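Structure provided below as structure tokens; questions to follow.
Of the protein chains in this complex, all but one are displayed in their positions.
A, B and C label the chains in the order they appear, each numbered from 1.
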Amino acid sequence: MTFLERTTDIRRLRHWEGTIEADYIYTSGIAGERFFVALREEGRILAARCSFCDLAYLPPKMFCERCFAELTDFVDVPKVGRVEAVTLSHVDRRGNRLARPEPWAFVTFKGIHGGLLHRLLVPPDKARPGLRVRPRVHPKDVRRGTIADIEGFEPATP
Amino acid sequence: MIGAGMTLFRRRLQETGKELCYEAARMALDSAGLTLADVDAVVSGSAPDAFDGVHMKGEYLLDGAGGYRKPYVRVFTGGGTGVFSTIAGWWHVASGLADVVLVVNEEKMSSCQPHAQSVFAHIWDPILDRPLQPNLVWIFAMEMNRYMTVHGVKKEDIALVAVKNKRNAVDHPCAQLADPKITVEDVLKSEVMAWPVQRLDISPPSDGASAVVLASDEVIRKRRIKDRAWISGVGWCIDSTMWTDRDLYFPQYVARAAKMAYKMAKIGDPRREIDFAEPYDPFDYKELHHLEGLLLAKKGEAPKLTREGVTQRDGDLPACPSGGLMGVGNPIAATMGQKIGELFWQLTGQAGKRQIPHEVRTGVSNGWGDLMQYGSVVVMRA
Amino acid sequence: MTARISKWPGKELHADDLYQAKVTQVRFRPDAKYAWSAGEAMSRFLEELQQGRLVARTCRRCKRVLFPPRMFCEECFRPTDGWTYIRDTGTIETFSVSYLDRDARRIAQPILVGVVSLDGASPMMGMMHYFAEMTPDQIRIGMRVKAVWRPPAERRGSVLDIAYFRPLREGEA
Partner (left out) sequence: MRVGIVGVGMTAFRSSTPEYSWKELMYEAASRAYADAGVDPRTQVDSFLTCAEDYYEGFGIFDEFVPDQIGAALRPTCTVSGDGLHGLANAFMQIQTGLIDVAVVEAHSKASDITTLAGVVEHGLDPIWNKPLGGHPYIVAGLEADAYLRSTRTPARSLGAVVSKNRRNGLRNPHAAYGADVDPAQALASEERFSPLRALDISAPADGAIVLVVASERAARRLRADPVWIRGVGWASDSPSLETRDRAAATYARLAAQMAYRLAKIRAPAREIDLAEVDDRFSYKELQHLEALGLARAGEAGRRALNGDFSIDGRLPVNASGGSLGCGNVFEATGLHRAAEVVLQLRGDAGSRQVDGANVGLAQSWRFVPSASGAVAVLGVGK
């Protein structure tokens, strides 16, 4: 319908290939710079605190998304966190099947608003919510100031 | 409109897009004497995702724009967004659905490598245009050439716009490319990019954000807000995608949008009733093109007005008293700071060193974009 | 803008801050690839280009010959009526002499590009393309031109099946 004539020979239908790709450099920003320098230089994980809302944001933000206060007060995140949610990814980032599923977790920390989404460094059958975990941080000489300086979260030995 | 804010416009800023939004939005709220809790809804304006390099960038910018747990929507009409988002903000209030609306526009063009212009390779039709490997500047060169040829306009006259706006921008605290000493000679001698466009005919790519606060008359009355200007006309229009099928010498779509806005604002004779304008000026000739599209000059007459000084800040019809995109910078959608913000600041007498020396009561601005096809127009009154 | 605003936000970076990674950053290239269906009108258009012909659609209501071809008339909002060939000669409506490639890098030899309206299509209707066999001093709006087609074996069904438009020679129709 719609047009007065239509092609019925499928071989005559064409397509045209292209991309809208470019290379990007994203700056970490004001709050991110503070976080990633502390991570790279000292292996610390910082949250940004809003004293009005009494929330410590992880990832840190330069502003409180609730009250719009500018956040300049940074606090250390506890060394040990807790797995709040888990998923086993059976495919890689492009959707190709993995030989062995990869555990991913959302990790929260006591007294901290938010948390971190990251790889969970345990065998798939050991990945479960409630696990006490801590970040495994790459050695200083290979840290570049990105979230990938953290390799993932591993079980925290008591 | 009861508040406005903007960041510095620079080639590269360290802030993330969200952070830029926050800085502008916070400034706009502060200037209106409001807090985020007073805001009922948020409108985001941002141009191609491919500048910042984030798919669904409206979602990404949301917290910085103040959209957390609020009705939030992004509108996008290419380069027309700088003025269009205010129109969307207007219908949020005028519909009665919101009393206070925050409009936040942002662009972070420095993320894109090797050059922000790489993004523009993808704005063309994939089958008809992209195989020719077009550069953004071609658009302007082709349109400028057509305009010049049809009306017999000289490059010297067009360069006068660059000179005026870059000089006006000296008084703008956010300006990226202000130049108090620039001459027509400098423009004409600058490097040829794509003839007839030379380097100093072009506004620079920039990072930046801007914001305005809109409120219903009831809120303004109740809170006794004195620094306010009124949106009295809005218009918007898109022309056909088939840009190789029309005469580029006149922006018909801008004229349509202007007529829509003038009708709403009950303006019968724009040249007499409008006191100043912020026409969209990503390239110098565009100011002339748009003065004509806005029906503030007859076709082909804008260069004459410019030559006679009519569009100078102290002229009879000041154009781009802010310094425009040519002088202040061109973070696409964030140019709301010059286009809409400047109307607000001029009409409320807050423009400082840029204040037009005589009294102004009615101003108009326009945005322009897509593939030479989008016009958005806002008329504001004191 | 007023005395109320004393500090304008924004932390400027220099090129080195970014390119020498003096500020922390993430580098990324998205995977955003497409195969757009050409559809009814453009499939035929590309097929005809490969044959060395330019094809348009006609609209009986507005009496226009629409090029590039489309299956619907945007003016009348109705299906277009039929296919028709137009000529590969036309008129330069506007042009530019470009020293820039698509990524804004400078090129040594400028290229001539612009819009050519095509004979047989409705007035002003045409396409963007390259111009050659003329110098930047010779090209002008209103110039009559003709398509130079690539050899049939090199044509792929693309606007690049036309290499460029050259000046129409005396006696050529």
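Going forward, a residue touches a chain if its C-beta (ideal position, glycine included) is under 8 Å from a C-beta of that chain, and two chains touch if they have at least 3 such contacts.
Please read these numbers as outputs of a predicted model, since none were measured by experiment.
Counting contacts over the entire complex, the absent chain touches A, B, C. Touching the chain that is not shown, out of B:62, B:202, B:229 or B:378: B:62 (per the contact rule at the top). Of B:236, B:250 or B:344, it is B:236 that touches the chain left out of the display. Listed by residue number, the positions of chain B touching the unshown chain are 16, 47-50, 53-63, 67-78, 84, 88, 90-92, 94-97, 119-126, 234-242, 252-253, 256-257, 260, 264, 369-371, 373-374. Although one chain is not displayed, its contacts with chain A can still be listed: residues 1-3, 6-7, 10, 13, 15, 17-20, 24, 26, 28-29, 32, 57-59, 61, 65, 84-95, 101-102, 104-106, 113-119, 129, 146-148.
The chain not shown here touches chain C at positions 26, 28, 30-42, 70-72, 74-77.
By definition in this document, only the chains that are shown with their structure count from here on.
Chains B-C form the pair joined by the most contacting C-beta pairs.
Chain centres here are Cα averages; for chain A and chain C they lie 41 Å apart. Taking each chain's centre as the mean of its C-alpha atoms, chain A lies 36 Å from chain B. Residue positions 11, 13, 18, 23, 28, 30, 32, 34, 36, 38, 42, 46 of chain C are each in touch with at least two other chains.
Touching of two or more other chains is recorded for residues 16, 18-20, 22-28, 30, 32-33 of chain A. Contacts from chain B toward chain C in the complex involve residues 4-10, 12-15, 20, 23-24, 27, 30-31, 53, 55, 110, 114-115, 117-118, 120-121, 126-129, 131-138, 141-143, 145-146, 149, 173-174, 191-197, 207-208, 240-242, 244-248, 341, 345, 350-352, 354. Residues 11, 13, 18-19, 21, 23-40, 42-44, 46-47, 71-72, 79-82, 157 of chain C are the ones touching chain A in the complex.
By the touch rule above, chain B contacts chain A in their complex via residues 14-16, 18-19, 22, 25-26, 29, 35-37, 50, 53, 63-64, 66, 68, 110-114, 118-119, 122, 126-127, 130.
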